[in-house]
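Here it is, the structure, as structure tokens.
Here the complex is missing one protein chain, while the rest keep their positions.
Moving on to chain A:
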Amino acid sequence: MSDLLMMLGDANTRWVLVGTMLLGLASGVLGSFALLRKQSLIGDAVAHAALPGICIAFLFTGEKSLIVLLIGATTTGLLAAYCIQLIVSSSIIKEDTAICLILSVFFGFGIVLLTKVQQMPSGNKSGLDAFIFGQAASLVGSDVKLMAGAAAILIIITMLLFKEFKVLTFDPEFAKGLGLPTGFLNFLFLSLLVAVVVIGIQAVGVILMAALLITPAIAARYWTNSLSKMIIISGIFGAISGVVGTLISTFGQGLPTGPFIVVTATFIFLVSMLFAPERGIIAKKIKQNIYHKQLNKAGAKEGMS
């Protein structure tokens, strides 16, 4: 307990916690829309596609400044997202195939570049691999402020456009019929998704970022039938995952953060799947049993009369 208090007394740790909390919140919120738009895997592709961008940015500048690496990650992340959309809209290839294609090409290229970086004589390269698995402890104050600020902006934009994103997600053709600029809104949503993935990479890592996007959302779906509530719950689940994962990783001295954030999110998902009222597995089983008993009773009565 005193360890925990001591840790929280450290200003940097507090910032890291605020950062991962806001990151979890933002990915929970955007992940809900991604899930309902059936774009879960696009987040995964974008996260993987960020790797070559990070390496290229590092190769060009030779420094590990977060903002430079993030620009690199955003560029290749966006490029991957639009390549997927382009393949789907201009060929007979289906979305899952396009995602698989783009994800592996970009990630493969990223690994090649990463190997190149690691073979470089300069000593500055260490720590770049933290980007692959996520290491929140490596975050410094200014990184976290950038991350927290970006996450806050993403959440605000999504809240402002809640109604527009809702109708676009449920019925895109109707949204177009209403006169909404659906092309622009799709583009904007994809950009928000890329942004949240990119700012999450340093804390969660390229491989696991998609899990932080989707797991809180799918867990939240068990608790409610209302979109606004689902988004709030998903945001809270994401925030809890971010905080708990960071605490565990800080306690464990050098344990990677990303995996523990994702493990926490997965635990919340399992609890939701089992115990949620109405949609949870156990609630459904109980309801089914009650119904069967009633049927049997009714049947027995009929048999007697």
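Please note the rule applied: contacts are C-beta pairs under 8 Å (C-beta built on N, C-alpha and C of every residue); 3 or more make two chains touch, one makes a residue touch a chain; residues count from 1.
The rule is simple: contacts and distances are computed from a predicted model.
Trainee: According to its UniProt record, what is the protein name of the omitted chain, chosen from "NHL repeat-containing protein", "Cytochrome c biogenesis protein ResB", "NADH-quinone oxidoreductase subunit M" or "Manganese/zinc/iron transport system ATP-binding protein"?
Mentor: For the chain missing from the view, the UniProt record says "Manganese/zinc/iron transport system ATP-binding protein".
Trainee: Taking the full complex into account, find the residue in A:161, A:188 or A:283 that is in contact with the omitted chain.
Mentor: That would be A:161, which touches the missing chain.
Trainee: Given that one chain is not shown, which residue among A:104, A:118 or A:226 touches it?
Mentor: A:226
Trainee: Quick one: say which of A:39, A:74, A:135 or A:169 touches the chain that got left out.
Mentor: A:169
Trainee: Please output the residues of chain A touching the missing chain, sorted low to high.
Mentor: Spelled out for chain A, the touching residues are 36, 160-161, 163-164, 166-167, 169-171, 173-180, 221, 224-227, 229-230.
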